[in-house]
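I have a structure I would like to understand better, so I am pasting it below and will then ask my questions one at a time.
Note that one protein chain of the assembly has been removed; the remaining protein chains are unaltered in position.
Let's turn to chain A:
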Amino acid sequence: MLSYLIEKEFKQLFRNSFLPRLILLFPCMLLIVFPWAATLEVQDVRLAIIDQDHSQTSRRLIQQIEASRYFRFQHMAVSYEEALQAIEKDQIDIILQIPIDFEKEQILGKPAEVQIAANAINGMKGNLGSSYLAQIINRQSDTTSIRYLYNPHLDYKHYMVPALMTMMLFLICGFLPALNIVSEKENGTIEQINVTPVNKVVFTLSKLIPYWLIGFFVLSIAMLLAWLIYGLVPASSLSTIYIGAGIFIFLVSGVGITISNYSSTLQQAMFVTWFFVIIMLLMSGLFTPVGSMPEWAQSIAAFNPLKYFVEFIRMVYLKGSSLAEVGKPLGCLLGFGILFNIWAVWSYRKQQ
């Protein structure tokens, strides 16, 4: 019985003029375009320098800053006021003031002090820009060294690629089954199925299994692209990733089917699904680290299944964690998955 239903799902899928293309196009778009666009890396910070010291040391510092790829040296101001005006006109982002006696203090072994003023309207640029700047300055005097583990070149793309894979799986395997079931409702075909002996579990499985396979398929494409374009290969074994993805697809399809069971029109299903997608994405740590959210938001995020998958996939992709090490997020995912799928079966009404 199940095999006939699955066969039907695939025939319908391939006969659709749009969906197969979407399923191919989606991972390509997401991996080719977005890692470049969705970057938090700051470049081209416009900088004004007020050098009051005019010393050997200060000039060396300026040269070092100029050599950095993060900064674009905008102009040499005479006074702080002049520089401030430039900030107001949005000509520069950061002012660096090197005081008189900068060199002298250094030679005397006192900590060298410079003043950094950043335009924080674009908080990210101001914040990161000034910390990059601080690093360059500290290098002169200090001996602190930072080593970035797991993503040695601090390549933001490496950080985003696994996250984008999550988003892709979420959208394809969550949305499509929901829309699929609701369109069966709208066409009236679901009634014909309801009047047959097909039971709830079989029906739900017949909607779930195709998306499992589709999910694995797009994930494989995405991993291939990540390797070809960014040279990023998973640090853990592929099997770990597929096991985790399998559990994740099981979960999101369950969520999609549950939503569709409560929706009577496509409009409604779309709207509700979107609502959850946005909340879950924003609270998953996909863009912003969960750790830096306020306490209350963190406790809400603990109920967000997506958070565990983002955690999982970054751990296995970048850090190379083994299956045992990712036991906790996987366990949580599986728990949520079972919960939602039981709900999906329970909320599917063959009889009104």
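Operating definition for what follows: a contact is a pair of C-beta atoms (placed from the backbone, for glycine too) under 8 Å apart; a residue touches a chain by one contact, two chains touch by 3 or more; residues count from 1.
Methods note: contacts and distances are computed from a predicted model.
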{"item": "Undepicted complex member, UniProt protein name, chosen from \"ATP-binding cassette domain-containing protein\", \"Rod shape-determining protein MreD\", \"Integral membrane protein\" or \"Stage 0 sporulation protein A homolog\"", "value": "\"ATP-binding cassette domain-containing protein\""}
{"item": "Touching the absent chain when the full complex is considered, from A:Ser79, A:Thr189 or A:Ser264", "value": "A:Thr189"}
{"item": "Residues in chain A touching the chain absent from view", "value": "1, 3-5, 7-8, 11-12, 15-16, 187-189, 191-199, 350-352"}
